[in-house]
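Here the complex is missing a single protein chain, while all its other protein chains stay put.
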């Protein structure tokens, strides 16, 4: 079966299952992540209280960890939740927001990666470079990196870490270490709204919770978000109207159908 | 005076008073709760710092407690705020989000109900069943329960607890133990946006703060939200466009008028 049909199957399967997806994510984009999960057809849950995260994770189908506003308290909750997910074979997606910005974030990710096994790690080029130990310009949470080696970096790091690596940006690379796809959808408006990266990670969690494998989950989520970004932009009368863009993005995600995905998806197999 | 005219009076009185409504609520829907309160005509305030909640509550007209992202720290703040509200005869609405999902949430609600007197408790069927000790499928924050006994359950529990019980879902039951209404407005889109339950609880707080009794406050808030859900859906060109739905919902709440409520409201007296 070709990649795009696998994406459509993953979407159908997830909508039927309506998976519970637990999030320990950042406070800036909490609401957007909950809404995008509902829009795609999952059932998102949010809590970062250490006394309940293991219980919550145990009834969920996937876990999303996002360090966007991580603090000492919520880092411990992430460790606790991640261990419970590993014990229960519940897949986890890690979003290392701004890992290069501060030593605290770097050490948080280092510890999470030591103590927890992830199914998918998704970040922008700057973030994934830091994880790969390649160095990247120290900046905030947005990437300014050259993305030309993205497919090779994703493949190498996936092989090294034994999990799927997704690098999102102008184009996106998703590799499981064996097979690497470069995805070519999307619109620059996606970078002009806060939380589109976090939302993509939440969508990966939705697909993981739906029962798809890590590679297809990451490809599906990224294609859904980037195709929705294209359609939402086309709906705009003023292409710069970033408030309306975000609304149309949510509208489009809630109504995405297999035919649209089939016609629009640009996925190139690299290896 | 008939129930719907009482609702319209409650709305008018609340808009004139513009009550201060303190919230200790969840971080996922904070912003939506603040905006819905402003839209209906109240003045929402948010803080969960234990050193200030008693002071804040003492200048407010109502208190909303919502355990959606409750943690050990904010639970103590809720207790403190609730006690201050009880001392000052300020009405409190409790929203036991996901009480059945984890022991932590169950114990939090147990403690809140032991130490604080509530005017209204609002939840979905699964949540209210847990409070009634009836058991419910353990799930996240969304309800999948059969709602057929909702009116009877609301009445029994209201009698037992001595406060108004509101069960919201496909239809809604609101009882003070003596008088029970079943409300029949709403649209399934309301379940596809995060926070419509939390927003309904905030609206109950707005009406309580406006000076209406607990029973009418709950009925008014639920009717406003569900009628707005109907109108917002009718405004949509694409009925599935869930981003636009949320915007139209807020538009409609800010402009709701007595004539619309009179024409649309479906309220059946059960006993």
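Order of writing sets the labels: A and B. Residues in every chain begin at 1.
Heads up, the rule we're going with is that a contact is a pair of C-beta atoms (placed from the backbone, for glycine too) under 8 Å apart; a residue touches a chain by one contact, two chains touch by 3 or more.
None of these values were measured; they are calculated from a predicted model.
Between the chain not shown and the residues A:195, A:209 or A:229, the one that touches is A:195.
Considering the complete assembly, chain B touches the hidden chain via residues 20, 22, 27, 30-31, 34-35, 38-39, 43-49, 51-52, 55-56, 59-60, 246-251, 254-255.
Taking the complete complex into account, residues 26-32, 68-72, 98, 101-105, 138-142, 192-195, 238, 240-244, 246-247 of chain A touch the chain not shown.
Assume only the chains that are shown with their structure count from here on.
Centres computed as Cα averages put chain A at a distance of 33 Å from chain B.
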